[in-house]
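Okay, here's the structure, questions in a sec.
Complex shown without one protein chain; remaining protein chains in place.
Should a chain be cited, it is by its letter among A, B and C, assigned in written order, with residues numbered from 1 in that chain.
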Amino acid sequence: MAVLAPEIRSAAPRWLVRHETLLAGILAVALAILCVFNENFLTVDNLLNQGRLMTEVGLLALPMTFIIITGGIDLSVGSIVGLCAIILGYSWKNLGFPLPLAIVFAIGVGGVAGFVNGLMITRVRVPPLIMTIATLALYRGLAEGISQARSVRNYPEWFFFTGQGEWLGVPVQLWILLAGIVAAGIVLDRTTFGRTLYAIGNNETAARFSGLPVDRVKLIVYTLSGLAAGVSAWVLVSRVTTTRSDMGTGYELDVIAAVVLGGTSIFGGVGTIWGTVIGLVMIQLLKNGLALTGVKGDATIIVIGAVLIASTLIASSLHGRREVAS
Amino acid sequence: ADKWDGADDLPTNPLSCDASPPAAAAAKPYDGGKVTGAADKAGKPITLVDVPKLIGIGYFNATTKGMQEAAKEIGNVKVTTDGPTEAKIDEQIKFIDNTITRGVDGVLFAANDPVAIAPVLKKALSKGIHVVGYDANAQPDAREWFVNQAEFNGIAKAMIDAMAKEAGEDKGFAIVTSTFTTPNQARWIAEMSVYAAKCHPKLKWLETVEAQEDNVLSFNQATTLINKHGDRLAGLFGMTSVATPASAEAVTKAGLCGKVAVVGLATPNAMKPYVNAGCVKSVVLWNPVDLGYAATYVMRAVVDGKLKPGATSVEAGKLGKLNVINGSEILLGSPFIFTKDNIKDFDF
Amino acid sequence: MSTLAISAARSGEGRALRWLASQEALLAFAIILIAVVVGLYNPRFLAARNLTDIVLGNAYIAVAAVGMSLVIVSGNIDISVGSLIGVLATISGSLAVAGAPMILVWLTPLVVGALVMTLQGAVIAYLGIPSIVVTLGMLSILKGGLISVTGGRWITDLPQAFHLADIRLFGILPMPVLIMVTATILAALWMRYSATGRAIYATGGNAEAARLCGVSPRRTVLVVFALHGLFAGIAALLFATQLKVIQSTVPPNLELTVITAAVVGGVSILGGVGTVVGSTLATILIAEIASALIFINVSPYWIHAVQGGLILVTVVADILRRRRRQVGG
């Protein structure tokens, strides 16, 4: 997909450190401005609450970072969320599964959905964009078909703990997200698995010829993506207390926006979890801060769009200038 | 194909077949939620935020307009409308959540999903924010009052009666709706199904198709139905203000005006060409401007303590006295039927 | 068809046979197969009127998918096209209602579309920002902007002359179909026989090598986006003139529909001939499937699942077919 492959892509780590620092800087400035305009913004309560609200997308963004680093993409995540939500409700209400089992089952189905993506991508060599655009339609359709347009409600009270409860004063799902972030960060940064992801993204053939388990790793990341969608569905259902087949619609674009804003190259080979987290937080807090300041929804999405382009632009142009100067 | 009939497993309550008013249901006790820790602002200026299903569509522009009118009339109410740009429950929850953080006196809402929206509304109630719904309800205990534009069974009766009259008692019809999961549409269709079975048993329900809130898709779906069923199709229902004009257009393009009746919910402006051309005889709707207007008055009354659990009516400015039904709902009135004669009087 | 056709293709003879083994043939074959099967079940499906309606109602998607194919072949993607079409349709409709001369009403969306896309192309090509970032941002900007400006007020009372879709050539051929066919053929010829057309393949395949061959990847990307904008403008016009009202909002999921059409029909034969013919056929196929499922009374709950499944099958069939051909040499 490279349009303007620079003659040789620059060193990933240095580039990224800079991109993330820059992004963090931009984020800080934006937050400071928003803070001046609204005293409710920079409160622990609000920030924790925002953390709660961004968990579902955040959980998806972690494996999406992996996938995009390998040079792939997964557009079906939002649909898998919908499918898992329906499976959770359906297996509990209609198949009579005990609720804990239904949760596990739904996450498992998410894993299978991701696995199918991965299998077709690695075995049949369907390009990821094409495969997941097809399953975007297919999985959503399955969710609709299985649910027969009925929503599942009246979950028991304990079920809402994950989505609405708190543990040590912090929303429960935020713990899940934090654990995910730390795990994903370490995996990407420190392990052979993470290294393999970068190698695949930069040169898949060479990775293969180095004896790295390219297909297995790809299969794993797409499966992880499905599993994360399952967890995300569980958190979402628990938060909103109901199950509908249209849940998670459009998540794919939110997730991709966060990941690319965080500096992960859509061409593969470059990216970090920390960048993704900054991207996520940036979008969430901007939306929140603008809303609190009284900016309307339509204007907010204009701002988000402009910030997405502008911050990438600023980061890349500053990066370019330093490169020349050094 | 299945005749999809709403299927949300909630009880239905068809009206009687003739025009006689429904037997007064046994008065239900108040079943709405309770606000805790609200500051007493009786008679004082209040700020309200209105979070509709989505912003930027004609229908909710009209409700907003009504709210502004009411606010101006009352004088000490300030209402701002803000919401998601797509009818997504997830986004809507975030908007309400932000509103709570900002701190306002009351929230007006039209729910994208009655259950999913409940937790955040309850949170608002617990933070001392009054909550009143309109257009699309939430679980009763998640809000104090709901302004009901017209009861589901009332809409259903108006629609089915109009269809039976225009298409014929023993003809086939099909439905174009947004999605099967949209709560209001699902309720209406469910009520239509039982009412048709009860009062117009010979009407043949052919099928129901989804068309999002998409103009061109609605048109394509309606066209497909016309092509598929041919003479067996004598009527089309449009369940949204998008699907109805698109269905009318499809019928016009197919040259079947007068042969295939179009009945549906729609705003008058979009329907004028078809009504004036005689292709559509009746458009069912309430006045959304009035709906927004009433919601604002109800909220003011709640804050002022004038509308308390157990009340049987509320004063709503130019609309006069509105009745409380179903424990915690306020009924705007019967659905309005636009025809060739009166449609020119409306502009929304 | 396969073995015969593939062996012919391998030996490099028999133009017709080679075509039979192509993506376009696969799509055309699927279109005919579905028509026949569904026609047997319900003959009304084959009525000329129904077949025309299927194409007519989706011509705008096909035209947009032509542009999208160019973009994808050049190694980029555009997610903003749905929003842009919404904006352009609104602009065009507003002009019509304001009483502007028809020629202006029809040309403005093309010009504005080309301008907006050229701007995006410039940012992508000259500032080196990935297309997915730029167009994702633009998606938000256009969508929010449209709502801010119109407030979602529908455009009604459009003058009769505005309705391109009602114009029929020789009283039979509807204008949108004519435009769709013309746009597809012109684009296909242009991609095959113009230097810039081939440069798109080069840029998408290996931008650095393209540069060393004296092709300017930047200029190419710019041209691609400008043309894509032009096609988006045409699509918007077809979209806007179809009904008597214009919604003034962004049509839901239109970008995905367009990308799907391009991907099912076009992109997969990167480097092949007449890609855009594939994307137009794919649009027709997808629309045909949607209509056919209603005709054969598939449960409405399962329609989307079946639709998704069929798209997947088409895509996989194409990949397998190409793989076989590649192994064959």
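Just so it is clear, a residue touches a chain if its C-beta (ideal position, glycine included) is under 8 Å from a C-beta of that chain, and two chains touch if they have at least 3 such contacts.
One rule holds in what follows: contacts and distances are computed from a predicted model.
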- Match the chain absent from this complex view to the correct UniProt protein name in "Phosphoribosylformylglycinamidine synthase subunit PurS", "Dihydroorotate dehydrogenase electron transfer subunit", "NADH-quinone oxidoreductase subunit H" or "Sugar ABC transporter ATP-binding protein". "Sugar ABC transporter ATP-binding protein"
- If you put the missing chain back into the full complex, which of the shown chains would it touch? A, C
- Task: Out of C:44, C:163 or C:198, point to the residue that touches the absent chain in the complete complex.
- Result: C:198
- Item | Residue touching the undisplayed chain, where the options are C:28, C:210 or C:276 | C:210
- Note on the structure: Missing-chain contact among A:199, A:227, A:247 or A:292 belongs to A:199
- Item | Contact footprint on chain A, counting only the chain that is left out | 7-12, 190-193, 195-196, 198-199, 202-203, 205-213, 215, 269-270, 323, 326
- chain C residues touching the omitted chain (full complex): 12, 192-195, 197-199, 201-202, 205-206, 208-216, 270-271, 326, 329
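Just so we're on the same page, only the chains that are shown with their structure count from here on.
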- Task: Calculate how many whole Å lie between the centre of chain A and the centre of chain B, each centre taken as the average of the chain's C-alpha atoms.
- Result: 35
- Item | Interchain centroid distance [CA atoms averaged], chain A/chain C, Å | 29
- Residue numbers in chain C touching two or more further chains are 143-144, 147, 299, 301, 303
- Task: Find every residue in chain A that makes contact with two or more other chains and list them.
- Result: 144, 147-149, 296-298, 301
- Message: Could you list, by residue number, the parts of chain C that touch chain A in their complex?
- Response: 74-77, 79, 123-125, 127-134, 136-141, 143-145, 147-148, 203, 206-208, 217-218, 221, 256, 259-260, 263-264, 267-268, 299, 301-309, 311-312, 315-316, 319-320, 323
- Message: Looking at the complex, which residues from chain C come into contact with chain B?
- Response: 42, 44-45, 47, 49-50, 53, 57-58, 60, 143-144, 146-147, 150-154, 156-157, 239, 242-247, 249, 251-253, 287, 290-291, 294-295, 297-301, 303
- Query: chain C touches which residues of chain B in the complex?
  - Reply: 1-2, 4, 55-58, 60-61, 85-86, 180, 207-210, 212-217, 219-221, 223-225, 227-228, 230, 242, 245-246, 249, 254, 267, 269-270, 272-274
